[in-house]
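Note that one protein chain is taken out, while the other chains of the complex remain in position.
Chain IDs A and B follow the sequence of writing; residue 1 opens each chain.
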Amino acid sequence: MQALNTVLAYAEEAAHHLETDPGGFVGVMVDWAWLIPVVPLVLMFAIVFFGKRLPLKGWELAEGSMAFVAIYGVALLIANWIEPFTVEHHVEIARIGVLPGLGDLVIEWGWVVDGLSIMMYTVVGVVGFFVFTYAKGYMEGDVRFTFFFASFTLFAGGMLVLVSSANMMQLIVGWELVGVASYLLIGHWWEDHANNAAAIKAFITNKIADVGLFVGVIIAGITVGSFRFTDVLDAVEAGDSALARVGFWVGLAMFVGAMGKSAQMPFHVWLPDAMAGPTPVSSLMHAATMVTAGVYLLGRMFPFYQAEGFGDDVKLWIILIGGFTLFFTGLLALVQDDIKKVLAYSTLSQLGYMTAAMGAGAYTAGLFHLFTHAFFKGLLFLAAGSVIHGVHSNNMSDMGGLRKSMPTTYWTFLIGSLALAGVFPLAGFWSKDEILASVKADAFGLGSAADLVLVLAILGAFVTAFYMARTVYLTFFGEYKGEGHPHESPRVMTYPLIGLAVLSAVAGWVLIPGVSEGFTHWLEARLHNPLDGPLHFESIDWAVAGIGTLMALLGIAAGTRLWYRDAPTQLERDRFRIPVLYPLLEHKYYFDDVYMNGIVKPTAGPIARATNWSNNVIIDGVVNFFGATARFLSRYVYGWADQRGIDLAINAAAAAAGETGSVVRRVQTGKVQQYAGALFVGAILLVIGFLIFG
Amino acid sequence: MSFGDWITQSENIVFLVIALPMVAGAVMVVTSRNVVHAALTLILTLAGSAALFLMLGAEFVAWTLVLVYIGAVIVLFLFGIMITRAPIGRDAVRLDHRRRWPAALVAASVFAVIVTATSLAFPDTEIAEGVVRTDSIGEVLFNRFVIPFEVVSLVLLAALVGGIVLARKDPE
Partner (left out) sequence: MIVNQFLVLAALLFSLGIYGVLVRRNAVLVLLSVELMLTAVNINLVAFGSMLQESVLTGQIFALFVITVAAAEVGIGLAIVVLIFRNRSSSNIDELDLMKW
């Protein structure tokens, strides 16, 4: 209690960066907001030490922490909606003189309570709450159940540290906590070597990109003399010339860090492999934590990228990388058999949308898509996990026909798919439309690059709907091709699906241009508000919305044409191919008795044939053309660019490391005392060097 | 300050009386052919350093050294020697490596470098007199250094548990 009071006293004294200080109950809530990252981390330790003795083996603590964060986040969200506020607290932890002449390095712990961070608290808390509930059913009977929930809580807690941080050093701490926890979780079933390899791959790929983040943070921090976001952004506002000189490199280096966590090309390779972890992990990782960190960083630093002469040269990189990622990884999703991999590539594609939006200057649109995507992608993964739980296989070739045996899973998966495809009025429609409109508006004036990305994004909308239709048909339609009898998952797993399905449906309604602008108001409430400029819209852009919807419907149609045929039963196939006519044809048996020789054969037959012909030739032609092109492209991209190009480069690097190692390993004799001798010789040489040159 | 000036101060004679046996003990520790002798001569060196601490006015550190090191650590070492059946007495098993000269060279150059560096840095700095009483140590230890103190106690606990886990026989 002493320590707690000290922290609180510090907080009172600490320099408040107060734009608007809410008083009363909201003020108290804001002052205690530091509990949001701390509670999960503390409970993580409690799970480690006492979890196994508790009646539910530590799950109740994990779930409790998420419930706490969710409730706290929603309460803050509502308070901020009613009256916007922005509060930052900084507590000094240590002051270190690093190098002479550079001033002291101040290590601080701080927490930001503004629109952006509250939005993230809510997303992590709410999605986390549902995923943790579901995970209880999914992980039931697992050998390391308690350990799983400890790492899972650490995962969410790390993300909360990241999004609550008021300075870049703390951001890195959260960033790395998330990385470590993801390593533990992806490799949760480490008895299988492939899972281990996937965990290591994720960790190392992230680590390489993290170097970028470190470089950016260190350059920015030393140039400005402070690691606080507000100080850096103040310097941007004041037009600090020293920061402007390094602006491009800082911006680029930080973006490289964001590319790693948000899995943009060419750092996307870890995310599909990360499917090796248990499905709840994939769900949280793809929805609320980890991959959103990069987009969040871009959002937090947005004024830096926005300002003329600082990071604005990086914008072109951001929009192009986002644009290519959204299109090409979307195509990859078309050729996967593993249902989780389809969703993983889909996540990559959606992250591409967010990144491209950030590059196009659409702060609101990018974060809005992050917000809605968190709900429906979390839902899709949980539903896929429910399928896997019932079928005991990840492959869609072992599934099919699950619509009947798993109705709840089917309906929720369908809602998630439609939301992802961007069908009115589900969540994905609003956010994708916002992104398309923003890229079209081209607030950063990128010209032809923005046009190119707009085309890619529109095609991407088609591809998204296309592969989701395929997934739905292969999984839930046709006949069951696996072994055993699939059954619906227990209620502890289906209730979270229903909850997230509702959110996936309605989450988009917080930002309907011209109708409800709640989301914009949340994001406005921050210091260095980047929303001045043509970044949000007064009304819906009907042309863009129309094209987006058309593409989504076309994609669904194409998927229907191509994959519904995989259903092995003729009856099932026809029922769908001729939706209007089929009931008539079915009832032919009753009509036969009456009209057999007179009416049915001469009329119904030709009508049916004519309809069938137009259906097959005209609609199929258009649809097949799109489908075949997309299929061809995706094969090509997967086979060439991904499997050969990138893998070859990685293998070459590994081989080079191996060669070097086999030469250098001769130095390793294994004799400790020789190592110690070398150590002392090195120390002597260093001291002599200092004496002579120092 | 010349050596003549230095040696005429009575406290420096005391210093030499303490320091020379310490060095002799240390030489015995690293060269003795008998493991038990090596452990026992370490006592000599440690006792000497405790005496030096008394000279410097660090009473609490001196007595802690006597209690912890001479009282506990050396006993622990003797147990270790006994359990591992290290060669006691001058028998055939070599205690040293054959190549001593590289090691001696490294040690000598470390000595040379340290002495050069320190004599450059502190040519003739005098040490002031003054005794630090135990109560002031306690005050500092439990105010400013209370967190390191607690951490060190955790380290000791971990070492205790670790030692037991490592050294106990596996229950077959």
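The rule we apply is simple: a contact is a pair of C-beta atoms (placed from the backbone, for glycine too) under 8 Å apart; a residue touches a chain by one contact, two chains touch by 3 or more.
The model shown is predicted, which means the values in this text are computed figures rather than measured ones.
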{"item": "For chain B, the residues touching the chain missing from this view", "value": "1, 6, 9, 11-12, 15, 19, 22-23, 26-27, 29-30, 35, 38-39, 42, 45-46, 49, 52-53, 55-58, 60-61, 64-65, 68-69, 72-73, 76-77, 79-81, 83-87, 94-97, 100, 102-104, 106-108, 110-111, 114-115, 118-119, 122-128, 130, 132, 136-137, 140-141, 144-145, 148, 152, 155-156, 158-160, 162-164, 166-167, 169"}
{"item": "Positions on chain A contacted by the hidden chain, ascending", "value": "665, 668-673, 676-677, 680"}
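The criterion applied here is as follows: only the chains that are shown with their structure count from here on.
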{"item": "Whole-Å gap between the CA centroids of chain A and chain B", "value": "57"}
{"item": "In the complex with chain B, residue positions of chain A that touch it", "value": "673, 677, 680-681, 683-684, 687-688, 691"}
{"item": "In the complex, chain B residues that touch chain A", "value": "97, 102-103, 106, 109-110, 113, 116-117, 120"}
